[in-house]
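A single protein chain has been removed from this complex, and every other one stays in its place.
Going by the order they are written in, the chains are A, B and C; count residues from 1 in each one.
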């Protein structure tokens, strides 16, 4: 696990890319990890079904924040339909090795939120309760 | 435990003494052993604080019925105040040896009901709810 | 050679340490009270020891190694139980026992779905645990309690079922009666209950341990069972509920670990099954219950059922030999209709006295009302003796029971 905290991870943690909020977004979602309280919000700006811009915000551990940050870099320019299909492995390849099972939820929080934004936008959100 | 089922116990079980009901009684009580469903009712006829007559009714195992039966024989002619003070050991001496802990509640059911009748009469029953 | 006498039973017996221990009188332990609680194989006991000696830690929120292992094993046990009854994992809620599972449904589903004038339909066979919670729910809501009657053999009489189902919101029914062993015709009752708009809770306390159960094939809405009756430890049981029902129900016991977000004034809850599991779970026993379910699946529930059917048939035959001397057998006489339970009385020997004398021979049977007082009253039985069988019982155990009854006959001069 200590292998995990490489320089580039700590760099993403301390200098998260695409961090902040968009005033207007085309798709967005947020979620929290109820076990630890980590929160992430993802906003997408779309152009003809392609991710033109993306922002994330939230707070949490190095793992959740760095994976979210790296994820935002990865999805810029991607088709929304492909974002909706992103796999766990794609994220894991990106962040590198050494995530222990207990921390997997942290690493996947950004992905979960991002996919939920993408899938929601593709499906059309149901009426809010 | 098999030692317990002596002839005189079985005789009391099959031919319980003072079994039945009094049309008018001066003190009475009933209870059940919620674990097995055994039930016993005791009625006392008093004369100047002395047990003149006694009847029990109910159903149950040889232990509960025989001990109740033997108890009724024991208390005839006793002062009510002494009935209220009867001890577990008095009953055990009466019924003989060999009662296992699991069956103690059976052996004591009659005593419990009888004492509750005596104590209630001595104290004056509180208003029924 | 009958199934009951196959070498398989000997191998099974060898897995149960308690069965190798003689009683204080030096008798072989002949355990015929598995309907009350079953004995435990070594693997289940070892699972507890392993947990406490190797990876005891609180689950879900722990980052460190033993907490991760505890979480994994605990959730893996849930998967095993889901497989055992053919459910999805998220449909398996850990509870203490069947009783708590039924109460959970009565409080949570009941309070949010039942109104004055609605009806609840039970059967006259129900265990107190599948009766009292509904009585209180009926009192709280003003709903009406109805009962599917039984005949004098304890078989459910379905003639009036459609009338009984009118206006009925929930049917609660024992899969197998713990007093008489009768198996309920769920395949008839459940579709008709659904057609009438009722949800069906099956009290599987005696079903899951003894019969192959597939909750999806049964189409039960809720199915409840206890670990301790199926080789698992005390203190753990399962509520199965269809996902959509569980998702719509309010929580029952609330507190740590079942929440999503808590503020001083307001709480949002987690998804099922976690929504219903408040506070520190019975982690060790859940894991050991998973091992018990695996053990049963390795033996095969078809084999369990067949073994008990044959053994019950043998016992019914042997007990019948005492009928001329006043032994009365209750419940159906056909082993195809009953799981491995036989209730009986012997002449004027009260069931408690019979059980005490059998105890002197190492034979453990239950005596009393078996938590079915209303049924006993209806039938006019003050108490019955009950012998119940499981995978570790053999014809030799039935023979020991019969020798014990002979002894009672001698002692009581029957």
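The criterion applied here is as follows: a residue touches a chain if its C-beta (ideal position, glycine included) is under 8 Å from a C-beta of that chain, and two chains touch if they have at least 3 such contacts.
This is a predicted model, so every value here is computed, not measured.
The shown chains contacted by the absent chain are A, B, C, with contact judged over the whole complex. When the whole complex is considered, the residue among C:99, C:141 or C:312 that touches the unshown chain is C:99.
Across C:75, C:257, C:306 or C:406, the residue that sits in touch with the chain not pictured is C:257. Of the listed residues C:40, C:210 or C:274, the one in contact with the hidden chain in the full complex is C:40. What chain B contributes to its contact with the hidden chain is residues 32, 34-36, 100-103. One chain is missing from the display, and on chain A it is touched by residues 1-2, 4-5, 10, 14, 35-38, 59-63, 100, 102-103, 106. Where chain C meets the omitted chain, the residues involved are 17-18, 21, 23-24, 29, 33, 36-37, 39-40, 44-45, 48-49, 52-58, 61-67, 96-100, 102-103, 107, 124, 127-133, 135-136, 145, 147, 226, 228, 233-236, 251, 253-257, 259, 261-267, 278-285, 352, 355-356, 358-359, 363-368, 371, 373-374, 377.
Everything below uses one rule, namely that only the chains that are shown with their structure count from here on.
Contacts between chains trace an open chain of neighbours here, each touching only the next in line. Ranked by separation of Cα centres from chain C, the top chain is A. Note on chain placement: the centre of chain A and the centre of chain B lie 77 Å apart, centres being C-alpha means. Per-chain CA centroids place chain B at a distance of 37 Å from chain C. Annotation: 46 Å between the Cα-based centres of chain A and chain C. In chain C, no residue reaches two or more other chains under the touch definition. Shown for chain A are the residues that touch two or more other chains, of which there are none.
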